[in-house]
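Below: one structure in structure tokens.
Left out: one protein chain. Kept in place: all the others.
Coming up: subunit A.
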Amino acid sequence: MKVRIHVSLKPGVLDPQGRAVHHALEGLGFSGVDDVRVGRLIELDVADDTSQAQLEEMCRKLLANTVIENFRIETMEAAR
């Protein structure tokens, strides 16, 4: 089973990387971009019986720092 973990900074936490990317987009002439936040995508290939609780534990224990980051778990259905 493929699982995607989306890790992003919590709202209100300053994202200097996002700010730099935003600035670069403006420099390229892309107008109308209000904000940019840079996150991280982690793809896992796990046993099919891996539970949602186990995935959440992985996120809380290691994959995300919940002081500053939120995470979202996206389970990809196996191709049949």
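Definition applied: a contact is a pair of C-beta atoms (placed from the backbone, for glycine too) under 8 Å apart; a residue touches a chain by one contact, two chains touch by 3 or more; residues count from 1.
Please note the rule applied: contacts and distances are computed from a predicted model.
One chain of this complex is left out of the view, and of "Lactate utilization protein B", "ABC transporter substrate-binding protein", "Phosphoribosylformylglycinamidine synthase subunit PurQ" or "Glutamate transport system permease protein", the protein name its UniProt record gives is "Phosphoribosylformylglycinamidine synthase subunit PurQ".
Touch with the hidden chain on the side of subunit A covers residues 13-14, 16-17, 20, 61-63, 65, 67-68.
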